[in-house]
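Here is the structure we will look at, set down as structure tokens.
Only a part of the assembly is drawn; its chains keep their places, and the rest are absent.
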Amino acid sequence: MCNYLKNTWYVAAWSEEVTEAALLGRKILDIPVVLYRDNAGEVVALTDRCPHRFAPLSMGKIVNGCVECPYHGLRFNGSGACVHNPHGDGRIPDRAKVISYPVAEKHLAIWIWMGDPAAADPASIPEFEFMEAEDYYIATGSMQVEGNYMLEVDNILDLSHIEFVHPIFSSPAVSRAEVTHEIDGETVWSKRDMLGDDTPPDFIREVFNVPEGPLDRWLHVHWQAPAYMALYAGGVAAGKAFEEGIVSRQAHWFTPETATSTHYFYAMTEPKANGPHMAEVVQQSIQALYGPFKNEDAPIIEAQQRNIGDEDFMAMKPIILNVDAAGMAARKIVDKKIQAESK
Amino acid sequence: MCNYLKNTWYVAAWSEEVTEAALLGRKILDIPVVLYRDNAGEVVALTDRCPHRFAPLSMGKIVNGCVECPYHGLRFNGSGACVHNPHGDGRIPDRAKVISYPVAEKHLAIWIWMGDPAAADPASIPEFEFMEAEDYYIATGSMQVEGNYMLEVDNILDLSHIEFVHPIFSSPAVSRAEVTHEIDGETVWSKRDMLGDDTPPDFIREVFNVPEGPLDRWLHVHWQAPAYMALYAGGVAAGKAFEEGIVSRQAHWFTPETATSTHYFYAMTEPKANGPHMAEVVQQSIQALYGPFKNEDAPIIEAQQRNIGDEDFMAMKPIILNVDAAGMAARKIVDKKIQAESK
């Protein structure tokens, strides 16, 4: 069992995954959900289980902006109400309804609210300025990982694993660089400034356009509960101001599928102001980063989960290193929020 | 956990599946059973677990009408008694026996009684007049479905799912036709008379030999506890008496393997009186119906089961439509019988 934070927005899907043409079934916080768009293009998210015989609605079809159960043709509208019973006198039983989850579209994603609907305020969806398509080229990806979502949060907030898990990004300057963190209200920053790198990998030089001489590069991650992260990867000729450098802005967002599996949504972005060739750069970036995610991070996280099994991570009393400060702060904030909900 | 009706006959296999040449292992009501024929051709059904080291007897062989354990050669006769210990002085321990389940052959099937053997009366095996090979051509099939057997009963008793799950059988006249039910003692009828069908599918016209003009067609299902159904699919030129029409008679029989899986036995039949070409018709029918069973019904039932998980179906408080009346009546009768057994 896993206690999830309920009164918060989770990413259910990328916007382009949800259409008027097809139903998308996806388990979120252990609950089967079906997603689609109604005739007005508005996203609908309903419990993916007909209250009649419990067939998954996602096996059915979209009819007039409603979802029709594959088994007996009951239709449910966007509010979750049964609006059509094709049988007998067509009377609709009082209890013929499914939960309709509040949803909102923002930052190219569908956000879903699994908690008290009265508390669902789209204004509380986190802001990611670089996820605005007007100003940025954005390439998106997603992945299923067989590990608890907080192991994923640990992974991104923890900038110390680079030289061990992703050696191609490394250099002695990386290993020398300290990992620091800052708690900013209910958000957490994790930072690693790798300064005066004399021997960065060639492709890193290329990305930051510093063909020779020492390079200052940095990774700054900003976390918001429960599992939203912005990652800023920057570089500049050593000694210059960071502001003069090139910064790649990434989104890393995690949604619990179950206690031991996670929907991972990620995006690479570049400012349109930097020129139209950036449209291609973000596509290259997202392809280039798929390998490390899939072949280096995911295997570790899934192996951690196998070693943890059904136990509670903190109950197993992990030892805490200074590099865990950001991740531990994030866990503490999430736990506090979950406890506040249970009151 | 699933409470099964014990004192009743279940179909263990089609007769032709059980031979003198080979052992057949099959789990029934959660119990491993081995089936074979002795020298006289009589069917034997024993617990498929040697009392010595618990090896499955079905991995052994048939020797002189006995089953020989694959591991140490203990032999058990049709009554379940160990009759041969090839080791040492050959003494047979008192407890060296397995349960021998009452069996009977009828309607081309092997029927097994998992309850109190004293109560096993072959006369109580349900009667299916069209399953008599003397008068009918009969084609049989079977399938494993990962769903509780009562979901299968619901499926066949419920004649309202046709236009949603099996659209090729449908037409507006089908959708207009009401589903009715009758309770007849401890049996249940479910009926759908689809009258004046102006636009039946072509192959339906062919089956019922009504090449043009409106067609009256009907589906009548008769259920007996726990999971035996006869399905009568008839058709005739509209307005004529049903008796003048053509009727296809089908058997749909379900045996619980576990709480969440089912052995499905089905048969298509045609009267020999209708001519020798009917021998081929039943073969075509059974092949034609395999597709809808396997690709349309089974995926829904298995998806229902996944959504239900280990919970009790009724405890999940499904909403009840009028089309569920037959299925609900059947569930009520089965539950009453199970409760009567537990007293």
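Note that the chains take the letters A and B in the order they are written out, and that residue 1 is the start of every chain.
In this text, contacts are C-beta pairs under 8 Å (C-beta built on N, C-alpha and C of every residue); 3 or more make two chains touch, one makes a residue touch a chain.
Only a predicted model underlies this, so the values are computations on that prediction, with no experimental measurement involved.
Engineer: Given 2 shown copies, how many make up the whole thing?
Structural biologist: 3
Everything that follows uses one rule, which is that only the chains that are shown with their structure count from here on.
Engineer: Could you say what rotation angle superposes chain A on its sequence twin chain B, using C-alpha positions and rounding to the nearest 5°?
Structural biologist: Superposing chain A on chain B takes a rotation of 120 degrees, nearest 5.
Engineer: Averaging only over C-alpha atoms, locate the centres of chain A and chain B and give their separation in whole Å.
Structural biologist: That pair's centroid distance is 48 Å.
Engineer: Using the touch rule from the top, collect the residues of chain B that touch chain A in their complex.
Structural biologist: Its residues touching chain A are 151, 154, 158, 160-161, 163-165, 175, 178-179, 299-300, 303-304, 306-308, 313, 316-324.
Engineer: Please output the residues of chain A touching chain B within their complex, sorted ascending.
Structural biologist: 32, 48-49, 51-56, 59, 68-73, 85-89, 91, 93, 95-96
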